[in-house]
Structure formats: structure tokens, C-alpha cells
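Only one protein chain is missing from this complex, and each of the others stays in its spot.
Let's turn to chain A:
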């Protein structure tokens, strides 16, 4: 019953192999974002993006669990990051102003439904062209969880980030595949990177992000 961690069996045709590959890389070193981001040879890009997004949703559960303790509907009545925007929850028939914790949960549940739905993603081996666009919208919503946590629950965010480097990875992921516009990337990850030089060999002059 122990989860097998055998040698990497890379057989493209089998669904779920990409997920295995990603998980193995994460398990071995979650800070090595380069390696995790690098698709193996011959990997279909759509599938790669899809599987990564699944993995992000999976790992975000951990952040959500932590947030559940601190983020109460009384304190965080709306889903915000900075004072600029209020984010409406798209999981309802008409977009609703959910409290932050509800937004987080609904977004993650909604992402789970979408990414697992037969309609948009019937196969894990090839992704329909029409469904690739959905990935972008999922990324956008999920990012808001990061931004809310960063701006309102800084400690939780930091602890979690140090454990998993999830936000770093996510930011790199969306930038690499252009799933979100840079304007939306408000969590100052890259500036931190410049300062702290976390990543070895990181190019210091990569893009600018708004504080």
C-alpha cells in the first residue's frame, strides 16, 4: 500500500504519465522550478500545461487548508488583494461577491470540476484546442488566491511558499506559457527574486511586476 516511487516510466501514450513525471520532480526538489517546468522530449504542450495546472490545484489545497484557519468570512468579507479590485466568484450562476474563504473554496472546486469534466477535457492524453483557452481563465482565478493570501495573510503565505515554492512556480508557469497577462501578476515574486537571488542562474532582468 506504500505509494510506489519507482523509476520514471515515461510512456507518452498512457494517461497520467505526465502527472507522475511532474510529481516525481516536485518530490525530489520542489525548489528546482526550472527542472519541474521543463517538459520532457516530445511532450505535447497542451497536456503539459493541463497536468501542471492540475498539480497546482492539488497543491493549493494545502494553502487553502491553512487559510481556513485564519481567513474568516467576518474578517475577509470579500475577495480582494490590493484595494483596486474586488473579485467576483464565477462559480455561481451570476457572479457573486463571496467572502474570501468561500471564493477560495469555490474556485478550487470549480477548477476541479472543469479540469476533470468530460466535456472540456475528455482525455488526459490530448487536449482539445478549444479547451486550452479554459486553462487561462482557471489560472487567472487561482492566482487570486495567491494574491489574497499574500496581501492579507502574509505569514501563511510565506510559510507555505517556503515549503513549496508554489507561487514562484505558478508565476513562472503562467509567464512561460502566456496564460495570463503580466498586469495581473501582482504578487511581487520577481522583485523578490531579484533581491534574494533565490534561483541559481536566474536572469535578474526578467520582466517587471507591479508592486
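A few remarks follow.
Note that in this section a residue touches a chain if its C-beta (ideal position, glycine included) is under 8 Å from a C-beta of that chain, and two chains touch if they have at least 3 such contacts; residues count from 1.
Just so we're on the same page, contacts and distances are computed from a predicted model.
One subunit of the complex is not drawn; among "COX7R oxidase", "Striatin", "Gap junction protein" or "Dolichol-phosphate mannosyltransferase subunit 1", its UniProt record names it "Striatin". For the options A:105, A:134, A:153 or A:168, the residue in contact with the chain missing from this view is A:105. Only one of the listed residues, A:61, A:75 or A:126, touches the absent chain: A:61. Although one chain is not shown, part of chain A still touches it, namely residues 1, 3-6, 14-16, 19-20, 54-55, 57-58, 61-62, 64-65, 68, 72-73, 89, 91-92, 98-99, 101-102, 105-106, 108-110, 112-113, 115-119.
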